[in-house]
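Mind having a look at this structure? Questions to follow.
Of the protein chains in this complex, one is absent; all others appear in place.
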Amino acid sequence: MESISNPQINVTKVSKAYKKLLVLQDVSFDAYPGEALALWGANGAGKTTLLKAILGLIDVKGQILVDGCDVRRQGKLARSYIGYVPQEFVFYDMRANETMEFYARLKRIGEARIPLLLEQLGLAGHAEKAVSALSGGLRQRLALAVALLADPPILVLDEPMANLDTRLRREYLGLLLGLRKQGKTILFASHRFEEVSYLANRALVLEIGQPAQMLSIAALRERCLPELELILWVADDNRPAALSCLLSEGFDAHMNGRGTVVVRVPEGRKMQPLQRLQACQIPVLDFDLEEVQIWN
Amino acid sequence: MELRPLWTIARRELREALHNKWLWFFAVGLAGLGLALSQAGLAAAGYAGLGGFGRTAASLVNALLLFVPLIGLIVGAGAVAGDRERGALLYLLAQPVSRAEVFFGKALGAALAVIAALGLGFGFAGLGLAFSGDTNATAYLSMGGSVLLLALACLGLGFVISTITRKASTASGAALITWLILVFFGDLGIVGATLSLRPTPAALLGMLLANPLQAFKLSAIYNLRSALDILGPVGQYAVYRFDAALPLILLGLLLAWIVMTFGIAFVLFNRKGDL
Partner (left out) sequence: MRAWSALLLAAALLVGATRPALAGFARSGTLLLVSPAGPYTTILAALQAAQEGDTIQVQPGIYPGAIVVDKSVTLEGINFPVIDGGGQGTVVTLRAPGIVFKGFGVRGSGVEPDRDHAGVTVTATQVTVENNRLQDVLFGIFVADAERAVIRGNQISSKVEYEQGRKGDAIRLWYSQDAVVEANHVHDARDIVIWYSENVKILNNTIENGRYGVHLMYCDGARIEHNTLRANSVGIYVMYSNNVLLNHNDIRGHHGSSGYALGFKDADNVLVTGNLLVDNHAGTFLDGAPYSPQGYARFEANTLAYNDIGVLLMPAVKRAEFRQNTFWENIEQMAIQGGGQGQNFWSGNYWSDYSGFDADGDGQGDMPYHAERLFENLTDREPLLQALIYSPAAQAIEMAAAAFPLFRPQPKLIDDAPEMRPMALAPTAVAQPGSPVLMVATALGFLATGVVIGLIGLGISRPRRRIAAALSQPIEET
């Protein structure tokens, strides 16, 4: 970890409760330049709340420093270090370049960077279009362009790719990875492992009623990825043998009503039940994979 | 609080409010009202030259009482709740701006939009009146001034509604209900109270002035007539009690409404609750 420099974001013992529901519980972490930190958790687990707290928009217990500024006391200054991208870009009735100008003025920077950013993000041809006429992908790029207007050291993104299709998501991730490599600190909420593993080097796992946990990507893959159910089609008379063969090796297997054998395995071990059955000399006619959502 | 971001937000808010069709209905309605009034004056066969405050002028005051609060409330109610509902407020506050800048920027922008509509409406109506022989510019100017204060007071009330509601539709509904209360039900209540309780003129004056619309009405009539006899014992009591200070007191009341409503709305807006 890039622990030589000071942390860009320093969160210490942050808690937040709405009425009696504890949403954040003693969350502490640091984020450093060049680091992308994923906030991982189900809806309602507090990802957005934590992001709002970092932006200084809600009061929380504990302390949050952004580039050394306490967001509670110097929220405005702290926010000037942050480029924020929401899940869906909420636009006013303006053209793309007017939108850029508007936020440039709010961020108190000149308009010189606007054409540059529009071009970098592939928006140059759409500058004159009303934002409402842009596609979802272009809008999210525009949101990123707005976030990058002041060339901030920190990007905070709240599920920025939730509404993009796979191709656009890859493209967007590429943009973000480039920014990370430029040394920006990226904090983003996500519930797609694909995004997290591509972009993040660490993940903060938020679960309702549980203390937050910082995990490496590998550990996250272990801990939190959805388990798979491997549905194995074997001949009728082989079924009990198949079941005992798997159970004897410690697999979580059972038979379901449709006459198949179902094995629950972690994501990385899909092959093993098949290999085991082969070892027991039970032929597998076919198999299906089903994801098991660990958050309901 | 810095002025530059405030002004940037105000201009954007103004631009959006100028796209509000209600606002233009209002401006056109106001201008049409003034023109109709000037035509009525022309048709008066010289009687308008007697220069009095008749039923027609009274119906102008009456129409203003209906129109102006509605536009203030509607523009105000739409200013915050809608943005909050669709997340635009969160996005705006995530920029390096303070809540005060956002709030007062929005307030300024909305106020400017209302002023623009009033200005255009009063401008066209004034031209019509000027060419039909009504040349009392001072009275017209101060009428415009008190209408402006009323509009801003109602705008402030709209902002209060807007900051405490979560949905744009709820805010609009609450604004309409508030309008009905201010315009009809409050006064009908006073009619009932007067018939049943027979209050003193002072008490009734107090009840009336709790409603900014009535403060405006008194101010407008005093401005046009330099007397409040038309309002019966209450009007006479008001003139007797406050004398020359009365117009200032009424304007002060309207100003107090503006300061109070925007103040309350800001305090509510400034709470760092959920967005």
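A few comments on the model shown:
For clarity, chains are labelled A and B in written order, and residue numbers in each chain start from 1.
Following the convention adopted for this analysis, contacts are C-beta pairs under 8 Å (C-beta built on N, C-alpha and C of every residue); 3 or more make two chains touch, one makes a residue touch a chain.
Because the structure is a prediction, the values reported are computed rather than measured.
Remark: the omitted chain is touched by one listed residue; of A:77, A:90 or A:127 this is A:127.
Touch with the chain omitted from the figure is made, among B:116, B:176, B:249 or B:264, by B:116. Only one of B:163, B:214 or B:261 touches the absent chain when the whole complex is considered: B:214. The residue from B:66, B:210, B:248 or B:267 that touches the chain not shown here is B:66. Remark: the omitted chain is touched by one listed residue; of A:16, A:52 or A:95 this is A:95. Within the complete assembly, residues 11-12, 14-15, 17-18, 27, 44-47, 49-56, 58-59, 61-62, 65-66, 109, 112-113, 115-127, 129-131, 133-137, 140-141, 144, 183-188, 190-191, 194-195, 198-199, 201, 204-205, 208, 213-214, 217, 225-227, 229-236, 239 of subunit B touch the chain that is not shown.
Simple rule for what comes next: only the chains that are shown with their structure count from here on.
One finds 49 Å separating the Cα centroids of subunit A and subunit B. On subunit B, the positions that touch subunit A within their shared complex are 4-5, 8-9, 12, 15-16, 19, 86-88, 90-98, 272-275. Across the complex, subunit B is touched by residues 18, 52, 55, 57-59, 75-77, 79-80, 82, 84, 86, 88-90, 92-94, 102-103, 105-108, 150, 156 of subunit A.
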